[in-house]
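Only a single protein chain was left out; the remaining protein chains are all shown in position.
The block that comes next holds subunit A.
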Amino acid sequence: MELRWKHLAIALTIFPVAIIVFAWIGFFNIGASTGHWKVTEWLLHSAMRTAVKTYALLEVDAPAQLPRHDIGPAAGHFARGCAICHGAPGELVSPSAQRMLPPPPDLTEKVGEWNDAELFWIVKYGVRFTGMPAWPTQARDDEVWAMVAFLRELPGMSAQSYRALSLGQSGRLEISPRGFANAIAECSRCHGRDGLKAGGLVPIIAGQKEGYLLASLRSYADRERRSGIMALPISALDPAVFPDVARHFSRQPSRLRQIMPDEDDRSDGARIVFGGAPDRAIPSCFGCHGNTAIRNETYPDIAGQDEHYIANQLRLFRAAARGGGQNAHLMHKSAERLSDADINALAAFLGALAAKNATPTAAQR
């Protein structure tokens, strides 16, 4: 009896050492071609499933409604960042991706197995040991939710509508967009060839200040302005084309500044736009963003910008999560005291001009 206990103790001591020695010598086959042992696969997979469910439950507050209006840029990002492994409607998965371990799942089959919070958690944080990367920035939950909204639509999506959504007016995806024309084609997938396509994640860039557009491109490239969706195309572009791209879109017929807001408007939004809220330490928007010809080139036009985009950016500024050029700190200070009601009022007031402006611009062209 005494002898057996002794054997057990020796075995327990030697076993971990033996494993380490085994691995150190290099006897583990780490090749992907043969797959996992069944037990390893079961262990990893079930651990992943329960971990995602647990962390989603603890950490994620799903919005009542997914941002369906933002699935365009999410689709654009999917085409560049995700489809290469997961495939997409009408597109085959790359054979090399199929031989990953584990093989990336076909999302049209799998998204139904997860709820919104769980999808959000997987997309934002990625999955260890699988090759599933985290979202390129951890500061943009709004983008991740847009991706979740897109994933919900994916199972029923036709190849045609997927192409329309992800390639937009460009009609093609340049993996390595060298030169000015290819750069414009890449931008046009989400922004439209005319720079007028807009939504919660995509601003109207047509007619925007050239200095501001250039500063924005550079700050995306420097990762100071954080965006998972912009990170992919911006890193594929040659920075030498940034000035030409900025000039191109700044010269497109715009819906910005076409009709300036009415100073006699008594709405909450108009009051903050023109006079700020001095007693609540909120400056006026138009002190910097007003329609003066001499304005600082790096202060953007906001009159007529997309309503959802303005609201989203103000929320990011308020949380100091919106980087940018060298002026971003001005907006952090300005937005830190805005209430949700203020943000909605400002967005509604400035955004309402976009609709009014649509008509004269169409007539111009």
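Note that in this section a residue touches a chain if its C-beta (ideal position, glycine included) is under 8 Å from a C-beta of that chain, and two chains touch if they have at least 3 such contacts; residues count from 1.
Going forward, contacts and distances are computed from a predicted model.
Asker: Using the UniProt record as the reference, specify the protein name of the hidden chain from among "Alkylphosphonate utilization protein PhnL", "Poly(3-hydroxyalkanoate) polymerase subunit PhaE", "Phenylalanine--tRNA ligase alpha subunit" or "Cytochrome c oxidase subunit 2".
Answerer: This omitted chain is identified in its UniProt record as "Cytochrome c oxidase subunit 2".
Asker: Write down which of A:206, A:282 or A:302 is the residue touching the left-out chain.
Answerer: Final answer for the missing-chain contact: A:282.
Asker: Which positions on subunit A touch the chain that was left off?
Answerer: Missing-chain contacts on subunit A: residues 275-276, 278-279, 281-289, 292, 294-296, 299, 326-327, 329-330, 332-334.
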